[in-house]
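Yeah, one chain of the complex is gone here, protein chain that is, but the others are all in their spots.
Now for chain A:
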Amino acid sequence: MDARTPPEHDTPRAVHGGQWVYRHRLPTRIWHWVSALAVFILLMSGLMISNAHPRLYWGAFGANFDHPWLNLPRFPGWATIPSTYNLALARQWHLFFAWVFAWGLFIHLVVSLINRHIKRDLSLSRRELAPAHLWQDIKDHARLKFPTGQEALSYNVLQKITYVGVVFVVMPTLIMTGLGLSPGFNAVMHWPIDLIGGRASARSIHFICAALMALFIAVHLILVVLAGPINEVRSMLTGWFRVPPDPDREERASPELAEKVRS
């Protein structure tokens, strides 16, 4: 870490392109990489577990004589952990990294409440949720127009909605539906799976949320590559982010320069 005092990224002070900004704090960075590892292992070992019974049902039960709403393909070895059929080993991977994933999420949420990461970086304001603002952000994304200068320092509204959805909806649902599959946990409480229609439904929702995680990762990685992978990955490793310069607006970002231009 740098000896300089990290500038608070929500200060109104203008930044200019090329400036270094401390963007991701240590707890966020640690959680990001621990979760990245855990989620990849959970997804790939999950595909192996899926291969053991690649049929999804709705309701309290579902087996071979019952009607599946979805028949999944058999996932190939390059996508599964381990790469050859082994349900027991896939379960060991899955159930160990489920602990890493669940405790990681829990600790991260507690820390993010305390250090105000959630409030400062993820909370959505009414202004941001205004239809006009949302529409503008959708257009910017569609044109692959990435924020520069001051705007690059905070998450945009689509980013916030996605992160909030993943962190507060998809990830907790994965954990709860995963626990819902456990006959031992079922004896502790079964209202969470009753709420969604039973164990077979919980398994279906577990798979749907896993697919949403995979989709999120794909979009996330594409956007990292398009937005400048070195700068983005470095900021998640070291915390320091180089503000992307905007040639059109550079003079506005620097008051002295703006003075000179005007005079």
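Note that contacts are C-beta pairs under 8 Å (C-beta built on N, C-alpha and C of every residue); 3 or more make two chains touch, one makes a residue touch a chain; residues count from 1.
Here is the rule we go by: contacts and distances are computed from a predicted model.
Chemist: Quick one: find the hidden chain's UniProt protein name among "High-affinity branched-chain amino acid ABC transporter permease LivM", "DMSO/TMAO reductase YedYZ molybdopterin-dependent catalytic subunit", "Bifunctional protein PyrR" or "NADH-quinone oxidoreductase subunit K".
Modeler: "DMSO/TMAO reductase YedYZ molybdopterin-dependent catalytic subunit"
Chemist: Looking at A:Arg25, A:His53, A:His220 or A:Arg242, which residue reaches the missing chain?
Modeler: Once the missing chain is taken into account, the touching residue is A:His53.
Chemist: From the listed residues A:Arg25, A:Arg91 or A:Arg234, report the one that touches the chain absent from this view.
Modeler: A:Arg91
Chemist: Any idea which of A:Leu105, A:Ala200 or A:Met213 touches the chain not displayed?
Modeler: A:Ala200
Chemist: State which residues belonging to chain A touch the missing partner chain.
Modeler: 40-41, 44, 49-50, 52-53, 55, 60-66, 78, 81-84, 86-89, 91-93, 95-99, 179, 181-188, 190, 199-200, 203, 225, 228-230
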